[in-house]
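One structure below.
Of the protein chains in this complex, one is absent; all others appear in place.
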Amino acid sequence: MTIARFDRPATPDASGIRGFRRGFQFLRQPSWRGLLLVTPALLTMAVFVIVPAVVSVGGTFFAADGALSLANYRDFFGNPQSVGNLTFTVEVTLTTLIWLLVVGLAIALYLRFSRSRLVAAIQVLALFPLFVPGIIASFALIRFLGPTGWLPTALKAVGIDAYQTPYLHAGGAIIGLIWQELPMTVLLLTAGLAQVNNRAIEAARDVGAGFATTLIHIVLPQVFRSIVVAACLGALDIFGSFTVPYILGPAAPQMMAIYMQRTFNELHRPGAAETQAAVTFMVCIVIGALYTAFVFRDSANNTEPAK
Amino acid sequence: MATLSLQSVTRKFGAVAAVHDLTLDVADGEFVCLLGPSGCGKSTALRLVGGFEEPDGGDILIDGASTVSVPPNRRATGMVFQSHALWSHMTVFGNIAFGLKLRKLPAHTIRRKVADVLTLLSLEGLERRYPRQLSGGQQQRVALARSLVLEPKILLLDEPFSALDAHLRVRLREELKAIQRRLRQTTVFVTHDQEEALTLADRIAVMNQGAIEQIGTPGAVYERPETLFVAGFIGTMNVMPASIDGEGLNAGPFHLALGERRPDLPAAGRLDLGARPEDIEIVAPDEADAPGLVEQVIDLGPVRQVLVACDGGRRLKAQVGRQAPVTLGQGVGLRLQRGLIYSDGARPVEIEPHEMASVLPFRRFAGRRRVDEARH
Partner (left out) sequence: MSGPVATLRKNGDVLTGSLLLGALVLFIAMPLVGVLIWAFAEQWRSPALLPTAWGLKFWHLLLGRADVQSSFPLSLILASIVTALAAVLCLPAAYAFARTDFPGRRAMLLSAITVHAFPRFPLYVSIAVIFLSLGLIGTATAVVIVQLVFSMLYLIWIPTAAFRGVDRRLEEAARDVGASHLTVLLRITLPQVAPALGAALLLTFVNAFYEVEGALLVGIPDIRTLPIVMLSLITGQVIVQYGAVLSVMLWVPSVMLLIFARRMFDSRTFAAGLSV
């Protein structure tokens, strides 16, 4: 007995008259009822997110006198502090990404190919930051990496005095962001690696490839897609992040989100803050476009022809 | 090109022995099939030869050299997997050339070798295609090409055709055999399909539960299965409990006097009689060893198989020619021309109740396999 699926366009169940009637009942069900149930939620999102975003970004293209102009953007890009912050955000994002991918890939590869019992422990630890809110994580890292933190204390105890704390430097933000993004990166890469065929790897060893060759020529090309996805999603997250860089990063230059917050809350300059937000949006749209283009081209390449 | 020798090889997974005390010698240029049901250890045995598993006991020698500490990438074996396992991000050319590139051969040599193997496997013109753009048959050919281009000492194939449809399977089988003969490539082929094994192999090793039950040429294994397992696995066999008393042989509906041709059998213990359908003749009821009623007639193409219901509720399969006048419900007689008596722990004893001489000559009946006698 098949139950008619209401979440698909009606295809009357083929099992006789009962199925037909059921399909017919679906067709008779007014779809406005569904629309009604959905409207409040979507309206809320539209009014409080989409409209403000559109209005805000749109507003940056108008000057104070209401005329269409790029004055706001000229101000932004003409201001060395703004440009400096933007550049800084890009640098931090790229550095964090590289570290994330290297470490994340190492962990994901190990989780995929290891047969030891350490796999469970490594998996738990690598995914643990998912359960730790940003503030707590940042605080924990201050207490660990800061000038009076546990790490320098331990290093001094074994005679190493040359520790330079990354706290309140770019390094602090980077380390904190790696901490935060590692789980998602590992998850995405692990999912991609799961699709790599064991037999394909054995075939590579069969024709004579050693460990490194197999890794570089067989495994990595097949996870390339996941690497790009992890990089894009990670970049989107990192570029707009606030809490971690706020607590761990330098006062100047700042990442864009902190810059926005200070501009709005402390300098009371909403217009400038809007422009900064719009610039951030645009960078993220570029990243998103790259991601979409890649996924699209990749899917097209991978479609199997009809046999 | 090389000999292969497995000596008392054992491989355990936990407490279960997937392969137990396996001994097998493959001669240079020989095509050996490992045949058996799922779980019999044939794939494990193949992977042991390829180096993807390591034996817990025993040794594997290729050309007399032990392979115990040789990892798969340094063994001179080439494996073709069931699921082609082609590298999807490389073209056909890339897949085949990869191993050659690893061996640092010059580019023109690589191109030439790849071209040669593509011609050998009828894959010309497909160099630039990606695996996903190939049909199933082409994919398996590329997988084969990838292994053959490296001129391995031992070629290993793990049920390479089982995912393809029947026609393609038969065609690829023939191509593989032709290529193997031409190259004189020592080959070990794993399959659960007895027809495949009987067609391809110079010798078949029938495996069950981690051990080899019988090794022999297809003809020998078919004509004289050494155990009931092999008898039931290869071809069709009627099996019925048997006993020998003062008067002769009692097996199923048959009660046959054997006279001085009474076979040498242990006095106690279980006996079974196995008789192939082509060894049970359908005759007129008055010439028969046992009467029966035709229940079903199955047309197999070249021959017809007749299911006959006999005394005691037993059903036997007999074989008749395509034109034989047998109809449903017909009362017929069965004549046992040849059977094998199986007993515990001893080799099967062949009987031919209607033969006059005690030496049993080789007989040919309609539908029986031709056997290459030179290979005996």
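General observations
The first chain written gets the first letter, and so on, giving A and B; residue counts start at 1 in each chain.
The rule is short, and it goes like this: contacts are C-beta pairs under 8 Å (C-beta built on N, C-alpha and C of every residue); 3 or more make two chains touch, one makes a residue touch a chain.
Since this is a predicted model, take the numbers as computed values, not measurements.
Counting contacts over the entire complex, the absent chain touches A, B.
Checked against the full complex, the one of A:Ala106, A:Ala194 or A:Ala252 touching the unshown chain is A:Ala106. Checked against the full complex, the candidates A:Ala71, A:Leu94 or A:Ala140 give a single residue touching the omitted chain, namely A:Ala140. Residues 51, 54-56, 68-71 of chain B touch the missing chain (whole complex, contact as defined above). Touching residues on chain A toward the chain that is not drawn are 1, 3, 6-9, 29, 31-38, 40-42, 44-45, 48-50, 52-53, 55-57, 106-107, 110, 114-116, 118-119, 121-122, 125-126, 128-129, 131-145, 148-154, 156-157, 179, 182, 236-237, 239-243, 246-247, 256-257, 260-261, 264-265, 270, 273-274, 276-278, 280-281, 284, 288.
As a working rule, only the chains that are shown with their structure count from here on.
We define each chain's centre as the mean of its Cα atoms; on that basis chain A and chain B are separated by 55 Å. Those residues of chain A that touch chain B in the shared complex are 197, 199-200, 202-210, 213, 217-218, 221-222, 224, 302, 304-305, 307. Only residues 50-52, 71-74, 77-79, 81, 83, 85-89, 98-99, 102-103, 132-133, 135-136, 143, 146-147, 150 of chain B touch chain A when the two sit together in their complex.
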